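With one protein chain held back, the other chains of the complex are shown just where they sit.
Chain IDs A and B follow the sequence of writing; residue 1 opens each chain.
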Amino acid sequence: MSDCPVLDIKGLTVTLGTRRGPARAVAGVDWSVRAGQTLALVGESGSGKSMSVLAATGLAPRSARVTGRVHLLGTELTGLPEDRRRRMRGRHVGFVFQDPTTSLNPVLTVGRQVSEAAEEHLGMTRRAARARAVELLDLVGIPSAARRIDSYPHQFSGGMRQRVVIAMALACEPDLLIADEPTTALDVTTQAQIVELVADLQRRLGTAVVWITHDLGVVAGTADEVAVMYGGRIVEQGPVDAVFAHPSHPYTSALLAARPDPAAGGADLITIRGAPPSPLDLPAGCAFWPRCPVRADARCEHEVPPLVPVSAGHHVRTFYRHQRPTGEDG
Amino acid sequence: MTTQTVPADVVAELDDLTVRFPTPAGLVRAVDGVSLRVRRGETLGLVGESGSGKSTTGLALLRLVDPTSGRVRVTGQDVTQWSRRRLRGLRRRVAMVFQDPHASLDPRRTVAASIAEPLVVHRLTGAGAARRRRVEELLDMVGLRHDLADRHPHELSGGQRQRVGIARALAGEPDLIVLDEPIASLDLSVQAQIMNLLRGLQRELGLTYLFIAHDLAAVEHMSDRVAVMYLGRIVETGTPAQIWQTPAHPYTAALLSAIPVPDPQVERHRRRIILTGDIPSPVDPPAGCRFRTRCPQARPDCARTDPTLVEVGPGHRAACLYAGDAVREMLADASR
């Protein structure tokens, strides 16, 4: 367990069948996450950040064709029959999705929903599972958990619901927690609470976390490693300090510049033109070229640039790394 | 303050506005005694979390909600009691841009039809070629190609849709544009484009904005003055610099502290003020100071006295009995 990554993904490609033909949502993505570590997947809509995780854990939609290798705790997942894969997932992976309202069943008590996972995957009795549910609700900071266990989701606030969802995700003591935009639907003061909670749980339980987000501030506060995705590919990847200190892909720089910085005064923001592409009409070559501020020649429009090293563990997908000074141009 | 004559440059004014809605759970006090003025050519930023009443406040300026008490004045005229028919004229002078550009455009109408709607409703141009020219002019202003005019909203990207929403708001040449979370549902790289567009249009056309958002950094960037709302009240107002650098209300300080900074070095050594609990129900707000149930610095008299906005610096006011002091102590505690 010690050295092997909890989840390891190599060459993952996801092609969705749509009415307008195949859409390549994810194109050859490699990443891994170790116990106690947090990997942040950053990107805008259509970047493939969620799809890569869903596909890796076998939750991609039926129309999707998934290729590549996925190891969960050293076990190759892609070759497994569906029911074994589902058991592996249920036992070792917990999920927290964006909208806590739709993640909970409105007609079941929160206690029932939390204990169900424990019953099913840990083979607990009903009574033991209920005790465990109280423990978990307490762990995620729900005040007077023993009393509130028989409440229904609508009796909780948004932030409290997300805590319940986290308790559900933790019910089977997962080795990996997948948090898909878990704070996007929440207020900023509630977001701060949830970020703090996940960090605290991770310290205590040693869980590996994959945190999917578009918010670079959240990334800076939570991640050890970061992978920036665009048009289904990773465009920059590395330790969080290195990536934030020396953003080397023009897209990463653009994302960092897009947020207003109160220290910068009233100047206009530096923007990139256009909008993120849909997987249905990805540009040929480097998917970023139509928006790229540093595009150098026609090669970008035909060839996919390789991932090249910047420093230890820090890679960027570009042809022109050597032609640009390091730092925050672009 | 209400006895003073209104300066000529005030485009819109709310005077001790309250808005209450009956719900099954009881009477929701969505807005509870809000006074504000928007001056010509400025951007007033209104920031708050869900349930703060910021959107209802914006809707009140167009009289899209009925005030329970208080006054709404637009360009000097008291519109609080205006009839439905008269209000239609008001809505040429105050326009609105909505959060979700997908939902705020009629899916069955083309871009041109949506943009032209204020022109048709208020008979601002002739039909046919004149209207078409004006629509194209508006498309130019918001940076959209003319060939998008005959598309339907679902054929556009999120950013393009919001540009259509802005063009529609500009069509009637309004005195004030209420921007209700105009960037919240857009991709990050597109948010920056829309913020630049709004600022550029303001510079060019001398527009007046009420910019409503939950994103304090965006509000700070866009606004000349900022008002922070909590549970139906304005708890602090000031310039963006005052709010950002020397917040005087504990809620503002907590809000600032909760915003993650995209710098891992800063984040690692940062001590956050984490508020406990959630925003209380607006049906039954706490007595005294509304923030006291979550305030790390709450003291006994906070439960007894309902604080009003008091001056803490030039043009900087906060509704806290211990304005300034409470924040200093909070920050000292957090870094201890």
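As a working rule, a contact is a pair of C-beta atoms (placed from the backbone, for glycine too) under 8 Å apart; a residue touches a chain by one contact, two chains touch by 3 or more.
One rule holds in what follows: contacts and distances are computed from a predicted model.
One chain of the complex is hidden; its UniProt record names it "Peptide/nickel transport system permease protein", one of "Insulin-cleaving metalloproteinase outer membrane protein", "Peptide/nickel transport system permease protein", "Stage V sporulation protein AC" or "Acyl carrier protein". Summary of contacts with the chain left out: across A:Gly46, A:Gly141, A:Gly159 or A:Gly217, the touching residue is A:Gly46.
The residue touching the chain not shown here, chosen from B:Arg39, B:His122 or B:Arg270, is B:His122. Checked against the full complex, the one of B:Leu105, B:Leu144 or B:Ala167 touching the unshown chain is B:Leu105.
In the complete complex, the hidden chain is touched by one of B:Asp9, B:Asp78, B:Glu137 or B:Asp150, namely B:Asp150.
Summary of contacts with the chain left out: across A:Arg20, A:Arg127 or A:His154, the touching residue is A:Arg20.
Listed by residue number, the positions of chain B touching the unshown chain are 62, 64, 87-92, 95-96, 98-100, 103-110, 112-113, 116-118, 121-122, 132, 149-150, 152, 154-155, 165, 168, 172.
Definition applied: only the chains that are shown with their structure count from here on.
For chain B in complex with chain A, the touching residues are 49-50, 157-160, 187-193, 195-196, 199-200, 214-218, 220-222, 240, 244, 254-255, 257-267, 270, 272, 274-275, 278-279. Looking at the complex, you find that chain A touches chain B at residues 44-45, 157-160, 187-193, 195-196, 214-221, 223, 240-241, 244, 254-262, 266, 268-273, 275-276, 291.
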